[in-house]
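Only a single protein chain was left out; the remaining protein chains are all shown in position.
Right, chain A next:
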Amino acid sequence: MELITTVFIAKAIIVGVVFAITLGVAAYSTYFERKIAAFMQDRIGPDRAGPFGILQPLADAVKMFMKEDFIPANSNKWLFIAGPCLSMLTALMTSAVVPFGDSVTIGGATFDLQGIDVNIGILWVFGIVSLGVYGIMIGGWASNNKFALLGAIRAASQNISYELAMGMAIITILMITGSLSTKEIVEVQQNGHWNIFYQPLGFIIFIICAFAECNRTPFDLPECETELIGGYHTEYSSMKLGFYLFAEYINMFISGAVMATLYFGGYDYPGVDFVTQQFGSNVASFVGVGALIGKSLGFVFVFMWVRWTIPRFRYDQLMNLGWTGLIPLAMYNVVVTGFGILVGKPFMVSIAGLVLLIAALFVYDQLLVKKKIA
């Protein structure tokens, strides 16, 4: 009983630290988004609040709090408030199952640097992420504004469409690992056996779906300002708007962490054995935490990079890509991976499958182009 209490307190501390890191990273993502946007457009970006503008997130937060909290007269008041809260809640709950590091031994007690290590691990992420649709849907509907409603419906149908392909992309990871626990998925990938080498196609499908789930460009149709003013958050102001934007940044960071966990070895990094020998396993674990956070921040950068590189899709193109593009690809990937595992050469077969796919697409494209010319 005493051991359980100690472990529980330790876990509570880990959860608290992860919570603080998530909020901090999300706050500074807004700053870096603006800095990176400025860099790519040959501007300077925010530079007034503090040196290099590093106090900008603080200034933004104060501004957001001091704004008028506006609730339209003909909206459903409580649902209008509940929408952004739900969005934020789901964004904050996902991080629980991400394994941030290997086990640490302090004062004779050993525990994992992970909120909860449960046998349903990855299903928890999916369950919470699919609840995230409700936040946007409730907010958009309760606003009682046509633009907000259109944005919310777009968001809902986009999120559920891409969830299918995402769910199928995960299946191949489960086939390799044989477990739903995120911890075991990471442990299988230790010493450089990262899933990205065995699952290049699965990773491409997953990252595209992650963009769509986070409502990021090129899939930011729910809030595309050229057509829908602000999309589902047209009527929102003050920190309620802040919650929607903040939730998006938290989702970006967490999906980066999930991608690192599933495909990039989680807290694995080159030279774990060397660090363990030199400084002990505790230091090695903490370096692993740094590695995981570094990988997720790398993904956050990719999210921002893509935003300033690829223009927005049209809505029918978006749905076509999700349904007729990614779902059959994910099915193909499952079959190829299954074959590879059973033959005993997962790496060779996955590469061969990818080459075959590209060749088939090339031939198909050639035939189609000739048909059009003739």
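Basically, contacts are C-beta pairs under 8 Å (C-beta built on N, C-alpha and C of every residue); 3 or more make two chains touch, one makes a residue touch a chain; residues count from 1.
The definition used in the following text is that contacts and distances are computed from a predicted model.
The subunit not displayed here is recorded in UniProt as "NADH-quinone oxidoreductase subunit A", chosen from "NADH-quinone oxidoreductase subunit A", "Sulfur oxidation protein SoxY", "Glutamyl-tRNA(Gln) amidotransferase subunit A" or "(2Fe-2S)-binding protein". Only one of the listed residues, A:I136, A:I327 or A:V349, touches the absent chain: A:I327. Which of A:I44, A:L58 or A:L174 touches the hidden chain is settled by the complete complex: it is A:L174.
The chain that is not drawn here is touched, among residues A:A49, A:L79, A:L131 or A:L164, by A:L164.
Taking the complete complex into account, A:V15 is the one of A:V15, A:L131, A:I204 or A:L357 that touches the chain left out.
The chain not shown here touches chain A at positions 4, 8, 11-12, 14-16, 19, 23, 64-70, 72-75, 81, 85, 88-89, 92-93, 95-96, 115-119, 123, 141, 143-150, 153, 156-157, 160-161, 163-164, 167-168, 171-172, 174-175, 178-181, 184, 229, 234-235, 238-240, 242-243, 315-316, 319-320, 323-324, 327-328, 331, 334-335, 338-339, 341-342.
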